[in-house]
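Every protein chain of the complex appears in place save one, which is left out.
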Amino acid sequence: MPEQSYEPEGAIAGTGMGGAMDLGVSEAATLERTPGGPGGTGPAGRPRSLWSDAWRDLRRNPVFLISGLVIAFLVLISLWPSAIASGSPLKCDLAKAQDGAGPGAPFGYDGQGCNVYTRTVYGARTSVTVGVLATLGVAVAGSVLGALAGYFGGVWDSVLSRVTDIFFAIPVVLGGLVLLSVVTSKTVWPVIGFMVLLGWPQISRIARGSVITAKQNDYVQAARALGASDSRILLRHIAPNAVAPVIVVATIALGTYIALEATLSYLGVGLKPPSVSWGIDISSASPYIRNAPHALLWPSGALAVTVLAFIMLGDAVRDALDPKLR
Amino acid sequence: MLLEVRDLHVEFRTRDGVAHAVNGVSYEVDAGETLAVLGESGSGKSVTAQAVMGILDMPPGRITGGRILFQGRDLLKLREEERRKVRGAGMAMIFQDALSALNPVISVGDQLGEMFVVHRGMSKKDARARAVELMERVRIPAAAQRVRDYPHQFSGGMRQRIMIAMALALEPALVIADEPTTALDVTVQAQVMDLLAELQREYRMGLILITHDLGVVADVADRIAVMYAGKIVESAPVHDLYKAPAHPYTRGLLDSIPRLDQKGQELYAIKGLPPNLMDIPPGCSFHPRCPMARDVCRTDEPPLYEVSGVRGSACHFWRECLDDRDH
Partner (left out) sequence: MTATTEPILEVTGLVKHYPLTQGVLFRKQVGAVKAVDGVDFTLGRGETLGIVGESGCGKSTVAKLLCSLERPTAGSILFKGEDITRLSGRALKAVRRNIQMVFQDPYTSLNPRMTVGDIVGEPYDIHPEVAPKGDRRRRVQELLDVVGLNPEYVNRYPHQFSGGQRQRIGIARGLALRPEVIVADEPVSALDVSVQAQVVNLLDRLQAEFDLSYVFIAHDLSVVRHISDRVGVMYLGRIVEIGRDAEIYDHPTHPYTQALLSAVPVPDPEAREHRERIILTGDVPSPTNIPSGCRFRTRCWKAQERCAREVPALAVPAAFRDASGPAAHDSACHFAAERQVVPAEGEHGNGPG
């Protein structure tokens, strides 16, 4: 009697069984952990999805919790800087220039005699706003354009590829000097707009590449054979599988945007003083690095912690969206 | 004896635990002999071969025991430098995927010639001449013109011939072919297999043929070693094994192949799945899938019983398995 072809329950094998592949290193790495591990066992309770599973995962991830706390704190002090810093960041007393820590000024005073602590707290608003909004703008514009070009291909893809080539050829700092020198607005918007304008091609190229890779998978064909619409295929099948590299690059770019704002401000085309930002402080403190290193260290430290927090957050989100790592 | 593998153990350390890929494999190959190592994915057949060739990725791989004697020398005790000399000149490997095994930006003539430049110290010109000669040996038409072509300009079958030419360039004593024809079409498969068998006879080299395809093995091998969960479960001369397998796993494999000349009702299927290498069942590792399993199989690990002078079976009930076959 031939065997009935049921497989024993609970026996989920880990060894891949792709045709001729034998146990190689990559396969050994995907071996199934013991049943009972998080995410996947237990009787069929509530239906689960990628996003709910990812959220469950994130809530238990210390990296996510720490970076989330740091970012939440940054957002709070950007909204209400006066809650933890008294006085105005613009009130400077040249008599106290380059002084060390004193009452009401735990970080000391900078070359202009301004309170470094107050300026660092108030600077968070501009730096975080510029960094986050520029990154968001770049990520949205870049990934939408890149994904559409990668998915539909054809003439638009060719046009987009050539346009990104042109943008890549523009030197960022020189472009900033030319474009921003004609703007007179004192807000952060021209700087953000400039960053989005020059930044999107980087993300669009990455998004295009990963969409093309994801598109070639059979599950996209399977969805199409079921009659799924293009938007469903893009959103349900391609986006979750193509988003990881975009997240990684975007979070790293966030740091560079904050630094770029500093560079542009230093060159006099970014934010202009009365504006308070870490970038302005870093650049104005750098000539005095020998006499008053604290004036440079505190804003740069704040910048480093912020960038690190966003990179950690991006990393945690990327991992949570990959069920294989659960 | 050309090659003797003795009680080899290999494991992989991964994030999720230790995978026991090879658990005490012993086999030997003599000059002029073809040994087929047959197994499914995860059986440890390729890992064993990689350990013999010295191309196992370590880490995560680790050889935790055993000896590999090649022409009397224990390869595991050699320094990397000496090991490198053995590779190429003493033993060579043919891979499944010739397209990724050949360098895409170097012409095939230069890749073949490099062997002679590096190992034999030949001049570039002489090496090129030898490359053409080799390509003729593996019957690539118009070899003298095609020697400048790049791998992607050849068809799958021709690329596999180039791989064979590369492996044979230094006339090694042992060649390991890992699924050499799996990626090829059946009509091309036959050509390549014939070529390999012919060259093997000519050079009198030892050949280890790693495959999952019982059909390919039947064509060319002298002896077969069947692997399951990192162990050899049956070892026998080709004719004996096909006529009367002495292990239920081998029997199950033979029965589950649909046959060209018969149209059965339902195929015999081995139940269940290959074992998880991090959690190999105790006793006989095949017992959860075995139709003959009894209590002793769940507790006692069977040794490789001697069935006759030339064959062995790691089944407590190999006698019944053999008898079963007769009716």
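We call the chains A and B, going by the order they appear; numbering starts again at 1 in every chain.
As a working rule, contacts are C-beta pairs under 8 Å (C-beta built on N, C-alpha and C of every residue); 3 or more make two chains touch, one makes a residue touch a chain.
Computed from a predicted model, the values in this text were never measured in an experiment.
Among the displayed chains, contact with the absent chain in the complete complex occurs for A, B. Across B:55, B:269 or B:310, the single residue that touches the chain missing here is B:269.
Within the set B:59, B:215 or B:282, the residue that contacts the chain not displayed is B:215. Interface note for the absent chain: among B:203, B:242 or B:305, the touching residue is B:242.
One chain is missing from the display, and on chain B it is touched by residues 40-41, 155-158, 185-191, 194, 212-219, 238-239, 242-243, 252-264, 266-271, 273-274. Where chain A meets the missing chain, the touching residues are 2, 5-7, 9-10, 12-19, 30, 32, 39-45, 47-50, 53, 155, 158-159, 162, 217-219, 221-228, 232, 236-237, 240-241, 321-324, 326.
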